[in-house]
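Structure first, then comments.
A single protein chain has been removed from this complex, and every other one stays in its place.
Here the chain labels run A, B and C in written order, and each chain numbers its own residues starting at 1.
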Amino acid sequence: MTAPADQLTGAATELLGWYEQMAVIRGTEKAAQDLFLAGLVKGTTHLAAGQEAVAVGVSAALRADDYVFATYRGHHHAIARGASPEACLAELMSRATGLCKAKGGSMHLTKADAGMLGSYAIVGSHLPMAVGAAWSATLRGTDQVAVAFFGDGATNIGAFHEALNLAAVWRLPVVFVCENNLYMEYTPIASVTAVPNPAADRAPAYRLPAELIDGNDVVVVRDAAARAVDRARTGGGPTVVEARTYRHFGHSRTDPGTYRPAEEVREWLARDPLAVARDRLSRLGVPDDVVSTVDGRVAELVAAAVSAAKAAPPADPAEALTDVWADGGAQWRT
Amino acid sequence: MTAPADQLTGAATELLGWYEQMAVIRGTEKAAQDLFLAGLVKGTTHLAAGQEAVAVGVSAALRADDYVFATYRGHHHAIARGASPEACLAELMSRATGLCKAKGGSMHLTKADAGMLGSYAIVGSHLPMAVGAAWSATLRGTDQVAVAFFGDGATNIGAFHEALNLAAVWRLPVVFVCENNLYMEYTPIASVTAVPNPAADRAPAYRLPAELIDGNDVVVVRDAAARAVDRARTGGGPTVVEARTYRHFGHSRTDPGTYRPAEEVREWLARDPLAVARDRLSRLGVPDDVVSTVDGRVAELVAAAVSAAKAAPPADPAEALTDVWADGGAQWRT
Amino acid sequence: MADVTATGGTITYREAVAEGIAREMRRDPTVVCLGEDIGAAEGVFKTTVGLFKEFGPRRVWDTPISEQAIVGAAMGAAMTGIRPVAEIMFSDFLACCWDYLANEIPKVRYMTGGQVTVPLVVRTANGGGLGFGAQHSQAVENWALAVPGLKVVAPSTPADVIGLMAASIRSDDPVVFFEHKGLFASKGPAAPEGHVVPLGAAAVVRPGADVTLVALASTVPVALRAAETVAAEGIDAEVVDLRCLVPLDMHTVLDSVGRTSRLVIVEENPYQGGWGATVASIVADEGFESLDAPVRRVAAACVPLPFADSLEQVVLPTADKVAAEVRRLAAY
Partner (left out) sequence: MADVTATGGTITYREAVAEGIAREMRRDPTVVCLGEDIGAAEGVFKTTVGLFKEFGPRRVWDTPISEQAIVGAAMGAAMTGIRPVAEIMFSDFLACCWDYLANEIPKVRYMTGGQVTVPLVVRTANGGGLGFGAQHSQAVENWALAVPGLKVVAPSTPADVIGLMAASIRSDDPVVFFEHKGLFASKGPAAPEGHVVPLGAAAVVRPGADVTLVALASTVPVALRAAETVAAEGIDAEVVDLRCLVPLDMHTVLDSVGRTSRLVIVEENPYQGGWGATVASIVADEGFESLDAPVRRVAAACVPLPFADSLEQVVLPTADKVAAEVRRLAAY
C-alpha cells in the first residue's frame, strides 16, 4: 500500500525527514572518506556511517535550545543539530570556511549556536560538561535538557562514573546516550568490561533508569530519547540510554577494521539504519519513488557541499594566533 | 561462665589477640591526639579510633606476604600489619626513627617489609595500585592477595570505577574494603552519593560480589574478610566488602565534628569496637581480669612507645635530599 | 598596592577569599560556587565562611569527591551562561582533574574557532610549609603556566585576594586562582567596596636600586624579609610581586632589571620546570643587555615535599637562602 508524496501520514512525513537527515549524514561521511583518499583531508577522521540513527533519533526528541556534547566521532551529531555538510567538509579540508575555522578539525566539530557545544577527543571528558550544562539550565531556571553522546569504551573511564553520580545526586536534566558499537578502537568492548551492557548495566550504580535499545532503528531511538528527554525536562532526572549500533568503517581513517568477524559485519550491514528506515517507510506506505527523490536531493546537496568546500579558500594563517582569549587574541605576557 | 587465662578456647584466645591489637591502636591514636594537643605533632592527623575492627579483622584474614594499601586515615592499618606504635608516633613527631624517616608523616605510614605498601592521601588513588599488586601476584605465579582500604567518600571518584572494572575483567586477587564511616570530611556521604551503600551497591556494576557488614565487630569483619580473601586466593576474583563503622574523633585534627548529630554519635560510641569485642569475650567466658591484664599491658606498651618516640633524635635535615631515586640520591642534572 | 585604599580595618587572607567571592555573588546572580565541603561546613580552610548562609544551596553546592565532575561541570556551566567558582580543595588534587585544566577548558574556545567562552574560576589551596606532606603541599602554579589558555593568579595579600578575585570572576577567560595555605592567617588592610585588581599587573612592593627580586604569593613575604635583611647591609633590593603568571607582566620585570641589572627569582615550586625559569629565560633574552650578573633562581629543591618541618625548611626557599643569593649577586 503506497501513497503519493503529498498524501503521506504525519508519521510517514516525520520519518521521511529523519531518513533524509540520515542520508545527508551518510552522504557526507562517504564524501569525507573519498576526500581523504584523494588526499584532501589531513589528520584523522572517525566516521559515524552506520550510527546515523542514534544522532537523528535523539535530535528529533530535542528542542532547538537543548544542549548536545559529542565525541571525536561526531560528524553525525553536528549535522543532526544543523551544521551544514559544507561547513563540516570545509573544516576537514582545512578551509577558512570550516565550521571551526579549520582550527578544530574532524574531532572537534562544534555548532554552538545550535546548542551543539562541541566534540571532544579525550574519551569521557565531555560527560561532566553535559552535566554542567544541565546544572546551568536548572540554575537559570530554564527547562533545557543536555545530552551527552559517548561510546561503549567511554564507560570504563573515571569521568563517566563521576558524571553519572553527580547528575543523579543533583537530579539534573541530562540524558546519557551510549552508542555501543561493540568496539573501542580495535578491541571488543566485551573483553575489557565487567558487564555485558557497559552503560545500561551500570545505571543502577547511580540509581538511574536505563533503556537498552536498537540503535539502528531511528524510530526506536526517537521514542526512547523522547521518554528520557521528557523525564529530564519535567524534573525526573537523568536517564541512561544504551543504543546498540555498528560502524560501517574502521575506527579511524587508517583502520581497515579487520579485527571484526566477517559474519558480524555482514549482519550489521544488513541492519543499516537507512535500510531499516526505508523498510519502515515502505510499511508506512511511502512509495519508492518518493524515497528515491529524497536520495537524489541528498546526493545533490552533498555534491554541492563538496564542490563548495573544495572551492573555499584555505585557512587563514593569521587565525593560528587568535581565539585563545575571549578578547579574540592570544597575548599571554607584556 | 568464665575461665582462667590459660584455659581459654581457641576462639577466645584468637579474639583476645584481636582485642589486644585494637587496644594498641586505640591507645596509639589517643596518644597521637594528646601529643598533638601538646604541640609535639605537626601537620595533620586523621585518627581511626572507632574503626579498629576493620583493620584488625581484615588483617586477621591475611597472610604475612599479602599486600595492603591504605589511606591518610591509616594508622590502624599500619599497626595491624605490624608497624610499631613507637615508629608510628616517632613519624608523627618528626623523629629520625619515624616509620618513614619523618618524610611521610601521619598520612603516609608505610611498612613495606610487612606488605603494608603505603598510605595515600589523594582519595581513591591507591585502588588501582592494589589492583596492580594483585596483578603482579598472578604474573609472578604466587597466590598473594591485595587489599585496598578506602572510605565511603572514595567511591565517587573516577579511580574507584576504573580499578573495580579492571580488577573484575582481569579477575584479580584483590579485596576492596570500604570503611563506610558515613561522612566524607564534614559532609554526610548520603547527600552526595546516588546509592545508599556507596561501595556494596556499586559492586554489581562490575559483576562483583559484595558484602555489607558491621564494621565494628571484629569477628564479623574477620569472617567476611576470610571469605573474600579465600575467594581471591583461589582464583574467584575480587570482592567488595563494605564495613559500616564510625570515627570517634573529627575528620582531622582541626575538626571537632560538630556536624554530626549527638544522637548518632552516642549510638555509635555505644557500639565501640572495643566494647563489642569485650562483650564477645565475656560471652566466650573470658574473665574480666584477663581483659584487664591485656589493657594494662597495652597501656604500658603505648606509654613506652610515647617515651621512646619523645626521646628519639629529630629528623636528620640531610634526609631531605635523599630517597628520590633508587640509588638513594636526588640528583636530577649534571 | 598603591591602588588599595584601606578602609581602616584589617582582614585575614582567609577571610578575604570568602569576602572576595561574596562581593561578586552579590553583584552577579550567575556566580555560583561548587566544591567539596564548601556549603554548611564552610570549607575545610574556612575560605567559604558565610557564603552558604547568605546565598543558600542554590548558589553554593556541596559536591561528592569527584574532581573531574566538579571542574567538568563548571566548564559545561560556564559555556551556558553561568560563572562557576569551583573549589579544588588542595592544589595537588588538580592532578585528579588535569585533563580539564590542560586539555578541555583552555582549548575549547580555540578549537571551536571562538564559538564558546569559558568564564570560570578554579580556586585552590596551594603551597607548603605546614607539614602536610608530599601530597598536600605543592606549589603548582607552574603546572598551570605550562598550559596556554589559562589565566593564572596567585595573590600575596588580603586586598589582592579580593581585588584579583573580582577580576578573575569577571574575566570571560578561565582562571586558576591559587590561594596560599601559608598565607591564610596573614593580615592586611581590607579592600574598599568595588576593589578590582586587573589581571596581569605586577606590583613593585618594595622599590630598590641594586637587585630585583621577583616573587609570587608565599615568596613575596620571603623576598621582603630577605630585602630587609640585606638592607641592613647596604643592599637595596626591589621586590616585584608578579600577582599573576598569565598574563605575565614582563614589562614591570624588565623595567626593574633595566634599573638594577641584577635578578633573583624566588619560587616555591621545584627548580626543574619552575615558573621562574620562564621569567629567567625572557630576561636572559630580552633583558640580556641590562644584566650585570648571572640570573639566579631560589626555588624548592628537586624533591617531593617532606613532612617534618625541619626538612621542609631544607627544601623550600627561605629568606636566608634568598639573602645569600642577593649578597652573591650584589658582590658580583
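Everything below uses one rule, namely that a residue touches a chain if its C-beta (ideal position, glycine included) is under 8 Å from a C-beta of that chain, and two chains touch if they have at least 3 such contacts.
Not measured: the values here are computed from a predicted model.
**Q** List the displayed chains that the omitted chain touches in the full complex.
**A** A, B, C
**Q** Going by the contact rule already stated, which one of C:33, C:51 or C:134 would touch the omitted chain in the full complex?
**A** Only one listed residue reaches the unshown chain, and that is C:134.
**Q** Any idea which of B:25, B:58 or B:130 touches the chain not displayed?
**A** Of these options, the touching residue for the absent chain is B:130.
**Q** Out of C:43, C:163, C:182 or C:270, which is the one that touches the chain we can't see?
**A** The missing chain is touched by C:270.
**Q** List the residues of subunit B that touch the chain left out of this view.
**A** Its contact residues with the unshown chain are 67, 69, 98-105, 108, 110-113, 117-118, 120, 122, 125-137, 139-140, 146, 158-159, 162-163, 165-166, 169-170, 319, 322-328, 330-334.
**Q** Going by the touch rule given at the top, which residues of subunit C touch the chain that is not shown?
**A** Touch with the absent chain occurs at residues 92-93, 95-96, 98-99, 101-103, 106-107, 110-111, 133-135, 142-143, 145-149, 246, 248, 269-278, 280-281, 283-286, 288-289, 291, 293-297, 302-304, 306-307.
**Q** State which residues belonging to subunit A touch the missing partner chain.
**A** Residues 42-44, 91, 94, 98, 100, 102-108, 120-124, 153-154, 156-158, 184-187, 191-193, 259, 314-315, 317, 319-321, 324, 330, 332-333 of subunit A touch the chain that is not shown.
One rule holds for everything that comes next: only the chains that are shown with their structure count from here on.
**Q** Return the chain label for which the distance between chain Cα mean and whole-protein Cα mean is smallest.
**A** Chain nearest the centroid of all protein C-alpha atoms: C.
**Q** With centres defined by CA atoms only, which chain is the most remote from subunit C?
**A** If we average the C-alpha coordinates per chain, A ends up farthest from subunit C.
**Q** Need the CA-centroid distance for the pair subunit B / subunit C, whole Å please.
**A** 36
**Q** Compute the distance, rounded to whole Å, between the mean C-alpha positions of subunit A and subunit C.
**A** 40
**Q** How many Å are there between the centre of subunit A and the centre of subunit B, using C-alpha atoms for each centre?
**A** 47
**Q** Touching two or more other chains, which residues of subunit B qualify?
**A** Where subunit B meets two or more other chains at a single residue, that happens at 156-158, 191-193.
**Q** Which positions in subunit C touch two or more other chains at once?
**A** Answer for subunit C, listing residues that touch two or more other chains: 63-64, 66-68.
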